[in-house]
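Left out: one protein chain. Kept in place: all the others.
Entry: chain A
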Amino acid sequence: MHLSWLTLLFLVPTLCVGMPSTTLCVDDVRGTGDLGVVVERATGSVLIVETTTHTRLAKIQGLGDLSHASVVFSRDQRYAYIFGRDGGLTKLDMLRCEIVKRVMQAGNSVGGAISQDGRLVAVSNYTPGGVKVFDAATLELLADIPTQGSKVVGLVDAPGQRFVFSLFDAGEIWVADMHSPRSPKIIKFKEIGKQPYDALISPDGRYYIAGLFGEDGLARLDLWNGEVQRILPNYGKGDIKKPVYKMPHLEGWAMAGDYTFVPAIGQYAVLVVDGQRIPVHGQPVFVIARPDGRHVWVNFAFPHNDTVQVIDVMAMEIIKTLKPGKAVLHMEFTPRGEEVWVSVRDDDQIKVYDTETFAEVATLPADKPSGIFFTARAHKIGL
């Protein structure tokens, strides 16, 4: 059974299974602005979903190891680029529900980004480290940026046709100018802090912030003037750190009003960059602002991963605690934030909540869902 299943995947790498309500995979005319991709981490498959109707439109199989997978979109919002853990980079046509191209570009990778002009896709790697840059149309390899074995994390696009990323082992931030895609110009910022584990960029593309695992604080690079500053340098001083059972993710920019929210490391707290500290249920993993910035949603690491909490930014306190189910891995807001989709891995479900009333408005089956990515990301810097 095991063999035949694998053989099937091998022989039919672009198997596309239409769901009952599907209008995709046929020649119907439609837009893609309310589509999304849900990663099914254990089965190497993704779902194409539609946010307006809360439906699954198709399931695409044969994408390899999708544990810790992430997705970026082409600027026409038709193609999804899926970065797999096993180093696989897959270009998916969401209208035809088929894999256009798939390359194995490294042994072990963690994420990727699409360039300002939409023509380049970059992938960051753990093994053998480094960043590879591909032609977004053909997935032809254009540039290989080695990092001397250092694992690369927090890869994002930045204005000026740049990619910015952090070196976990070396404690550096590198900025790659990609105006000449085959010969990138690299600027290195050294000694930015110990073990940057992930990073994000502000929506205007000015600030790149790397979270540090090896010491307190975050490193902030101002891309306007090239200055690196330490922020929140003393937030954990004197505290006994709690064990971290899952690394937090810095994704998007939890910027709400004048505040920026980040997960603490080894503390059950969300930190506000002005120095405030909001106690929460566990070690935060994702801290994401609703698109309007009024609320910040937080999920947690094992063993508190059955819970989601909502912080009201005016009151700076938790106003809602939800229990979506066992192992909440990710949350994605609809483009203007009236709903949020929550992946619940061990319940094999996506739950959709109304973000005003916190009522559950829909449930979709999904096989060990992890990341949820909506096409609105196509037009946002850093996503």
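Convention: a contact is a pair of C-beta atoms (placed from the backbone, for glycine too) under 8 Å apart; a residue touches a chain by one contact, two chains touch by 3 or more; residues count from 1.
In this text, contacts and distances are computed from a predicted model.
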(request) Pick, from "Cytochrome c domain-containing protein", "Thiol:disulfide oxidoreductase DsbE", "ABC transporter ATP-binding protein" or "Transketolase", the protein name that UniProt gives for the chain of this complex that is not shown. (result) "Cytochrome c domain-containing protein"
(message) Looking at the full complex, which residue from A:244, A:270 or A:344 touches the chain that isn't shown here?
(response) A:244
(request) Specify the residue from the set A:134, A:168 or A:207 that touches the hidden chain. (result) A:168
(request) Sort through A:60, A:110 or A:209 and give me the one touching the missing partner chain. (result) A:110
(request) List the residues of chain A that touch the chain left out of this view. (result) 1-2, 5, 41-42, 65, 67-68, 85-86, 107-108, 110, 126-127, 151, 153, 168, 195, 197, 213, 243-247, 302-303, 327, 345-346, 368
